[in-house]
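Here the complex is missing one protein chain, while the rest keep their positions.
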Amino acid sequence: MESLKSKKITSIWIIAVFVLFLVSIVLGILMRLNQGEIIDQSPVTFYSNMTTHGLTMIGIWFVAGMAAIHYLLQRYVKTSFTANIIALALTVIGILMLWTSTFIGEFHAAWTFLYPMPFKVMWAAWATPLFLASIAVLGVGWLIWSLSLMAQILKKYSISQAFAWQHFKKNPAVETPPFILISMITLTGVIACLLAAVVLLTLFFAEFFSNGSFVNDALLMKNLTYFFGHTIANEMLYLGLAVIYELFPEVSGRPKWKTTWYVALAWNFTLVFILTAFFHHLYMDFVQPKGLQIVGQLASYFASLPAAGVTIFSVFIAVYRTKIKWSLTNLLFFMGIAGWVIGGLGAVIDATISNNVVLHNTLWVPAHFHTYNAMGNVLFSIAFFYWFSTQSAQNIKIEKYTKLVLAILLIGGIGFLLAFYIAGADSIPRRYSTYPEELSSGATWAKVGAAFATVYLIAILIFFYNISKRCLKILFLRS
Amino acid sequence: MLKNIVFAIIATCFWSIANAQTTAALKEETNIYEKIYNAPLKIVGEQPLTLHERCSRKPLLLALVFTRCSGVCNPFLLQLKENLKFKEKGKSFDVLVLSFDPWDSKNDMQLLAQRYQLENDKQWFFGVTEDIEALNKSIGFQPVWDSVSKQFDHDALLVGINSEGYITKKLIGIRQGHDLDFLIASVNNVFSPTYRIANKNMLLSCFNYDPITGKNKLGFGLLLIALPAVLTVVLLISINFYVRR
Partner (left out) sequence: MQQQSILLLFLVLAGIATIVFVYVYLSSKKTEKSENGMSNPLKKRFWFSLILFVILGIFASVTIPKSPYYLFADENPAMVVHVMSRQFAFILSRKAIDPDKPSGEPIELPVNEVIEFRVTSMDVNHGFAIYDNTHRLITQTQAMPGYVNRLRYKFEHPGKYDILCLEYCGLAHQGMRSSFNVK
């Protein structure tokens, strides 16, 4: 069961994630304000902020998902507190190293740090190795954590049980809880993509230390970069889903969800699709073999099948015409699922190669992934944070202004995202610090986006205040 | 000190190879997709006809030589003959060897064919043209007459012409199998949306496009992409074994 130690460390994670989230949102708003020509940052500052914003966001919501998994996993298996602490320490150190390289060293190769840009040094010379080292530190911490959690699961469940293969037969002897299945699938994907990062960083460092005699192939590096980057961003979403499978019925007063043959099938297929969808980042690299491009489109398309047919449908079944007990937790889960679906629609459209020709690297791309995150995965995590923080407190009623906060969140989020989608359809490029004169609608939509993002920020601040207050209480509990 | 000298020598070699490749690569990129000059041809064993008529019959690999060459022509033709012997897709094109020397006659070319034992080869054809200047211009070929050695100073040039008379690709120098495959694919109108620049020393690439099959052969790099997934499975099994012992 959940010990006080584990409650405290989860509280630390929550507060840390919230603080970093607020900082990152501010960086994001500054970016939109610059694009809207309301403030004037130098391009170097803009792009350094962009690099920081992207990596910090992915990092924090990944660890938020991992912290939630770790906490809930204790219901089923014994977890390692050491691994959790190591991950926390290395995450903090990694983020500090990252921020040093971007804020002080002015490293601005974007969060994708696409080869060979880190070596075309237009910043402090030490920033490149420090940046690469920061990714390595983060990766090591997260790899240790994932391997530890996987090992703990495997202590209790065999491989085939953890992947729920026995559910393909009638009347399986052992029942695999959905939470274990999804955690297992997700951790497998996480480990694979972190190993891709290891290969990537090895090649980067090999070239760095070879002083020019070893040169990497740009195509290989790009494939590895997106194997790591795309997959980790997707897996952090699926970490949130594991939490939903576990908590949604519980919080709603509904019967616990069980693994059936189609749940097992869907999630096993999801692993395959997740690991092959990353090819959709290379559609416009005609150097990529056509077969891999087609694999990318098909995997991206069909990844939506298990998501829609199993997860989303299960949520509908749990809600439709049932006397479900609504609380902020499951409301946020429900809204997050809607955000995830809508982000998915934008994604599948972009994952169509013939559309990608006119959407790639326009604002459509940040449009869909901000939908997945800001109105999807973030809500999953905040739901968990809220649930966790109210577990230990007594007599928590839904605060009176909950509906108001949710409305602010929705208005802010939807407005912010629509600005991206419309600008993307208007061919406005992404990652531009300012827009050329003839693409002036870019600046207009940036102003709109900044305004709505500020509204969204207000909602997040309110959540932060309430949840962190409770988490701090937990942190300083004596027993 | 010795290490530095060795490194400098190696670096110079690479640099000069890269440099040479760059210059050839640049010259190869001219005249692509332009229609070749419709030169009147006198080909050994055939009726006189024009170049466009000839390539509409079958796409051509056009090689330019002269019979009195004591330089590159001989090794060039020998190597080409060797390389093409083993190409299965050899049936989809013809090789036309033309002389760019106004002194060469159709008879001289016939003798040349005999020298290479290609007189009766179904794929190789030898001939001359009256309009050599115009033909040279249309393919960017500029032989220079050296009056001292009484020789033409020229590149070894192979031009790919598709059945509509368009120049699809040029190869300068004596080239090996892979480049030749590309040339053959191009005259057969097989479109590859990409090609690699032969400049840097890249060890690990994802794939190598094989123009013969039109498919991609696995490069070492592709294994590196699959490696994380493979390693994960290995880790999974190892951890399972270790914790359940």
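Going by the order they are written in, the chains are A and B; count residues from 1 in each one.
Here, a contact is a pair of C-beta atoms (placed from the backbone, for glycine too) under 8 Å apart; a residue touches a chain by one contact, two chains touch by 3 or more.
Since the structure is predicted, the reported quantities are computational estimates derived from the model, not experimental observations.
Enquirer: Sort through B:N107, B:S149 or B:T194 and give me the one touching the missing partner chain.
Expert: B:T194
Enquirer: Just to verify: which one of A:T102, A:T188 or A:Q297 makes contact with the chain not shown?
Expert: A:Q297
Enquirer: Who touches the missing chain here, A:V140, A:L439 or A:I462?
Expert: Considering all chains, including the one not shown, the answer is A:L439.
Enquirer: Which of A:A338, A:L461 or A:L475 touches the chain that is not shown?
Expert: A:A338
Enquirer: Please identify which residue in B:L26, B:L78, B:A134 or B:V233 touches the non-displayed chain.
Expert: B:L26
Enquirer: Tell me which stretches of chain A touch the chain missing from the display.
Expert: 43-44, 47, 108-110, 112, 114, 116-117, 120, 122, 217-219, 222, 262, 283-287, 290, 293-294, 297-298, 301-302, 304-305, 308-310, 313, 316-324, 326, 334, 337-338, 341-342, 345-346, 348-349, 352-355, 357-362, 421-422, 425-427, 429-436, 438-439
Enquirer: Can you list where chain B touches the absent chain?
Expert: Touching the missing chain: residues 22, 25-30, 32-33, 162, 164, 166, 189, 191-197, 199-200, 202.
By definition in this document, only the chains that are shown with their structure count from here on.
Enquirer: Rounded to the nearest whole Å, what is the centre-to-centre distance of chain A and chain B, using the mean of the C-alpha atoms as each centre?
Expert: Measuring from centre to centre gives 49 Å for this pair.
Enquirer: Applying the document's contact rule, which stretches of chain B touch chain A when the two form their complex?
Expert: Against chain A, the touching part of chain B is residues 193-194, 196, 200-207, 209, 216, 221, 224-225, 227-229, 231-232, 235-237, 239-240, 242-244.
Enquirer: Which bits of chain A are touching chain B when the two form their complex?
Expert: 147, 150-151, 154-155, 158-159, 188, 191-193, 195-196, 198-199, 203, 214-217, 219-220, 223-224, 227, 275, 286-291
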